[in-house]
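Below is one structure; the comments refer to it alone.
One protein chain omitted, others in place.
Up next, subunit A:
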Amino acid sequence: MLSRVANSIYWLGRYMERTENYARFINVNFNLMLDLPPDLKEQWEPLIMATGDHELYKSRNLSYNMQEVIYFLAFDQSNPNSIISSISKARENARMIRENLTKETWEKLNETYHFVNKASNEKVWKKEDPRDFFEEVKSQILLLYGLADNTVARTEGWYFRQLGQYLERADKTSRILDVKYHILLPSADEVGSPLDFLHWMALLKSVTAFNTYRRLYGNISPSGVVEFLLLNKYFPRSVFFCLKEAEQCLYKISGANGDGYTNSAEKAMGELRSKLEFDDVNDIISSGLHEYIEHLQIKINNISNKINDNYFQIKDNFASQTMGQE
C-alpha cells in the first residue's frame, strides 16, 4: 500500500476515535456536574486540564464556564483537537484516500461531518442541555466502526486504521481517568465519601464500563476503577487492551512471524504493552496516578512517531517532505 495512503488511513482512525472520545469527555463532565451537591460550583477546568489543551485555553483568556468550555472542546475550529476539527480532519484524510474506502464508510463519514457543521451553525453549545448532540456524535462514530467491521477486508489498510484507533483510544482512556485527578473534592475528608463514589461511577459510565465493572469487581473503589481502565485484559477501552490490539496490528502489517519485534515501532509498542501487563495497580497509585498517566501518554506519542518513521516517511531519494499530523 502507498505510504501516503497508509498515513491517511492511520490518521483517519485516530481522528475518528478522537471525535468520539471528546464527545465522551464532555458527557462525563456533564454527568459529574449533575451529581454535585447544590452548594458546590461546577468544575469545567479539570476537563480542559485532562485533554491537554489547557495552554491554548489559557491563552484565550476564557473563563471555565460550561458554555465556553463546550464551545472550545466541540466547536472551536482553531482548537486543533475539537470535535469539529477532528471530524473535519478525519474527512479530509478520507477524501484523500477515498478510493480505498467502501462507499458506505465514506458516505456515513461525510454525513457525520455535515451533522457536526450543522450543529455548529445552530450554536448547540448555547443549549441548556446539549448532551443529545454528543450522544449522536458517539452513535455516528460507532455506526462507522460497525460498518467498517462488516464491510472492510482485513488487509493492510484495515490494520493501519485499527492501529490509529487503538493508540488514540489508549491515550484518551488515560485522559478520561485523569479527569478524576483534576476534580477537586471539597476537602480531603471527602475521599471515599458518597460524592467521591459518584465521581468514579460517572467516570465508568462515560466509557460504557459501568455494568462490566460491576460484574467483574462488584464494589466501586478507586483502585478497582484504575485497574479496570488501565490494566484490564478484556475490556476494549482499557489502556492495556488497546495496546495489545495495536501491537497485533503492527505485527499484521509487518508480517512478523511471532519471534518478537522486527522494527522500532514494534519494539516501543511491545515494551509499553508488557510494562502494563505486569504493573500492579497499588504501585501505580502509591507512586502517583497522574504521573503514571503522563508517562504513559509520552510513551504513546513516541510509538506514534516510530510508526511514522517506519511506514510513512518518504525515504530514498525522494525530496524531503513532511506528512506530519498530530
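Here is the rule we go by: a residue touches a chain if its C-beta (ideal position, glycine included) is under 8 Å from a C-beta of that chain, and two chains touch if they have at least 3 such contacts; residues count from 1.
Following the convention adopted for this analysis, contacts and distances are computed from a predicted model.
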Task: UniProt protein name of the chain not shown, from "Circularly permuted ATP-grasp type 2 domain-containing protein", "Pyruvate dehydrogenase E1 component alpha subunit", "FtsX-like permease family protein" or "Signal transduction histidine kinase" - done: "Circularly permuted ATP-grasp type 2 domain-containing protein"
Task: Residue among A:Met1, A:Leu36, A:Leu216 or A:Ala256 that touches the chain left out of view - done: A:Met1
TODO: Pick out which of A:His54, A:Arg95 or A:His295 touches the chain that's been left out of the picture.
DONE: A:Arg95
TODO: Against the chain that's been left off, what residues of subunit A make contact? List them.
DONE: 1-4, 6, 92, 95-100, 103, 106-107, 110-111, 114, 156, 253, 311, 314-318, 321
